[in-house]
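This report refers to the structure that appears directly beneath it.
Only one protein chain is missing; all other protein chains are in place.
Showing subunit A:
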Amino acid sequence: MMAAPAKAPERSATTAAPQLTIGKALNHALRAAMEADPKVLIMGEDVGKLGGVFRITDGLQKDFGEHRVLDTPLAESGIIGTAIGLAVRGFRPVCEIQFDGFVFPGFDQIVSQLAKLHFRSQGKVKVPIVVRIPFGGGIGAVEHHSESPESLFSHTAGLRLVSCSNPVDAYWMLQQAIRCDDPVLFFEPKKLYHTGSLKETVDPTASPDPLFASRVLRSGTAATLVTYGPSVRVCLDAAIAAAEEGTSLEVIDLRTLSPLDLEPVFESVRKTGRLIAVSEAPSESSLTSEIAARVQQECFYSLEAPVLRVTGFDTPYPPTKLEEYYLPDLDRVLHTVDRALTW
């Protein structure tokens, strides 16, 4: 299950497990979820005939019909609100938001209604909705098309947030999110959707790890990198580069962003004594700040250096020509590792 450096495709003679990109794995996951449960519906702008702007819902309307894969008018607030109504009547809607920044017209329905119905009904009402949000930068687009808005939602109790970073997780985590009785915001690293070099064998007969759990992807001793979504690749690459220089880095993929599963991070920090949190989101009041706060509370006597962060900037997401400055990359991560090691 490790999103490890590309290994040779494993093909056994008996199973025909396919080699999938993250995008295709999500598509297969939606198909499997719809086959398993007739209450699962997909809705969003251009998800039907077009198969979604990123083609994640490709072919599903053709195979499951217009009553299960619903094209909607352009109206995010209406999409989320409708999904809530469907959910309280027993359906399991999966809403697609085309790009991160377009979730905001639906923000009110998510934060004011979706997050609170279970609490407000003293636990009587369940709202098992998944909102799929392609997020993050690196595709040469501008604000609204490259943002990492996760901490705007993690600040809201009642929502679960998860993010996948590899095809195997994409396949299982999306199905688990759809089966979950709580609302789940599912953050997809859009720049990796169709990256052929990340293809993995996805075995639908395997048994997946639990959804709401972080995972150590690579073990190391000198420092810990904790990250999620698109930055996982950057951190793994940094760990490989550091290993060549003789520095052993541990890499943890958070997978669940809210509530956070930090026990594996605490354990790691007790071993390495150093933590670098990496995310594309702006740093102020973000997931990385939350991690830093909790790690210093839990691991104070183990820390050899302050918790450091490599993040986006506290600015609007910049256009293409400034992206290279904005996004955490190998150099910034390695530089920060050096700072932690020489503190």
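Annotations
The definition used in the following text is that contacts are C-beta pairs under 8 Å (C-beta built on N, C-alpha and C of every residue); 3 or more make two chains touch, one makes a residue touch a chain; residues count from 1.
As a convention for this text, contacts and distances are computed from a predicted model.
The protein name that UniProt records for the chain not on display, among "Indolepyruvate oxidoreductase subunit IorA", "Transketolase", "Pyruvate dehydrogenase E1 component alpha subunit" or "Protein-methionine-sulfoxide reductase heme-binding subunit MsrQ", is "Pyruvate dehydrogenase E1 component alpha subunit". Touching the chain that is not shown, out of A:Pro105, A:Gly158 or A:Pro306: A:Pro105 (per the contact rule at the top).
Of the listed residues A:Pro38, A:Gly140 or A:Pro210, the one in contact with the hidden chain in the full complex is A:Gly140. The residue from A:Ala36, A:Leu74, A:Ala157 or A:Ala213 that touches the chain not shown here is A:Leu74.
In the full complex, subunit A contacts the hidden chain through residues 45-46, 49-50, 53, 71, 73-75, 77-78, 101-102, 104-105, 140-145, 313-316, 318-322, 325-326.
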